[in-house]
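Notes for the one structure printed next.
Certain chains of the assembly are absent from this excerpt, and the rest are unmoved.
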Amino acid sequence: MMKVGILGATGAVGQKFIRLLQGHPWFEIEALGASERSAGKKYKDAANWIEDVVLPEHIKDTIVKNCEPGEFSNVDFVFSGLDSSVAGDIEKAFAEAGIPVISNAKNYRQDPTVPLLIPEINPDHTDLIKTQSFSKDGKGWIVTNPNCVAVPLSLALKPLFDSFGIEALILTTMQAVSGAGYPGVASLDILGNVVPFISGEEPKVGPETRKLLSTLNEDSLSLPDFDVQATATRVPSINGHMISATVKLENPPADLEELKKAYQNYRNPVAELGLPFSPKALYNLHDNEYYPQPRLHADWENGMQLHLGRLRKADVFDVSFVAMAHNTIRGAAGGAILNAELLTKKGYLK
Amino acid sequence: MMKVGILGATGAVGQKFIRLLQGHPWFEIEALGASERSAGKKYKDAANWIEDVVLPEHIKDTIVKNCEPGEFSNVDFVFSGLDSSVAGDIEKAFAEAGIPVISNAKNYRQDPTVPLLIPEINPDHTDLIKTQSFSKDGKGWIVTNPNCVAVPLSLALKPLFDSFGIEALILTTMQAVSGAGYPGVASLDILGNVVPFISGEEPKVGPETRKLLSTLNEDSLSLPDFDVQATATRVPSINGHMISATVKLENPPADLEELKKAYQNYRNPVAELGLPFSPKALYNLHDNEYYPQPRLHADWENGMQLHLGRLRKADVFDVSFVAMAHNTIRGAAGGAILNAELLTKKGYLK
């Protein structure tokens, strides 16, 4: 078993890491880090546990540490669920101290030496780690997972990108309140309502999607150049971001069958690796036009599946679909754990 | 005062007609029609009143009639909130009997002789009435209002269409549950959820929008030919359909200012007519990026205003915005009443 630390352990993403790592076959939680306000307290007193499962017994009384590398000397690596306002400095400090960081924060996602990783899409990008210079001996490095919209979008686009090429896309998201953390969205703002804007969300979508679909040549990425026009909205769902997208393709499929085949034939490059968080079926293509739905499907395959629905030829551009995935599992903590699993299998973590 | 009948008076749209016509300066309710099951009963016993205001006293004990023209001989015209499964025959029967029908049903919207009318967009289309042949003396005719998505969409597009020309558009709707009538959407389907499909909704959007923006030449319409790609979803809001749209223009504006001016300078063709249901300000351009919101804004200007937000130049196509209007007022019963007001002013109703 590898020993892991969790940075930002009392926040919404940190809690999800704790929940998801219970019973993990490879990783066990060794240390929890949070802000000064929490440090020194028992976890049960420092955190307002908002998960809908029991707070694990052995976590309850764990003393929360400061997020300083010196306090995490006996972990093999850390997961970071830190807020972006502090993640930049802290994650750098850990990497410089020789502790690998598997981060959910946005700070290093666009760093050209840092992999923005979804194992089913770009597992070879892990090799960027070798170009990092955080620590002299190369022991410390950073790997990130994408934003909770870029994750389902990129997963939905990957087979189209491979089979038909992408020229442009227009999307509207309908995002769940859990994406804003806790306390996050005020109930008066969202009960029976739709909010047509989420601060900072839209500018991430294009760059992260292009980086995910880029090609690693030697030690740098060559990016595709399609444009993305995104409108991000908040709706009163709890878990599961829904995306409605219409895509212009370079070589559009002749018909719906050919379109579906792009998904059915997609070869998940990590399918054979036995990664514990890898969904058995990466894509769930729903035929029922009323599906997928966040409340019904977000938890399928432990929240790691990508749900596609309403796949169809479009009157404008070429293809329309809706895509949905669990935003705090597939789109955050679960994705980071899957990244750590791939990095373990590849020997970067040990 | 003109005497009006309401067909489908016990349904959700019928109830909205009753509510909105209280205190109307020109129209008073004379007769209520519904299905056989309701006919002969007092309205208060036939209808499950779901409006959030008091059922007017004088309506409570009104005896509901069958939807037969013979029972409506003393009305000047009827509003129809009938379900489309029966509206085709009943509305035709009324028109043939010489009773004008102001309809919210979809059945005759694509009839080339029937105006699909939004007074602020295409008031001259009323002249199509002269081409109708329902009744020999021309006394009976049908005018329709558009679907509750086509209404806010067309209102949002009209200034763009006039100023810059439209080539294509892609939109996603987030529609309120009141749009499905009563009982409509099951709570288990929508609480904390998003449903990515609404049966029959998407195919109406393009044709109705094109008809609304068409030009009347002599006695026929010449339609614009832009394509529309729509995805209609249901969200847990109560009133107010939100639309997220991105539009390709023929002659895009140079900048955001020019874009805004298209709305600010739009001349509402019925602004001077003193129509009671006409909003003082047709367009509400929200600068606050988090606006408009269905719960906060749907009722402004008695539910008749078109709310625009997030107006911006787009990376793909030319312009993105969100548009929102009250779906059962502006998008249904209120729109029909405004139509009747215009038709009164023009002398078609008297």
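Per-chain numbering from 1; labels A and B assigned in written order.
Note that in this section contacts are C-beta pairs under 8 Å (C-beta built on N, C-alpha and C of every residue); 3 or more make two chains touch, one makes a residue touch a chain.
None of these values were measured; they are calculated from a predicted model.
*Asks:* Of the identical chains, 2 are shown. What's the total across the complete complex as given in this file?
*Replies:* 4
Following the convention adopted for this analysis, only the chains that are shown with their structure count from here on.
*Asks:* As a quick test, compute the distance in whole Å between the mean CA positions of chain A and chain B.
*Replies:* 42
*Asks:* With touch defined as at the start, can you tell me which chain A residues reach chain B in the complex?
*Replies:* Touch residues, chain A against chain B: 168-170, 172, 174, 189, 191-197, 199, 206, 227-229, 231, 233, 235-238, 240, 242, 244, 246, 289-296, 309-310, 314-317, 320, 322, 324.
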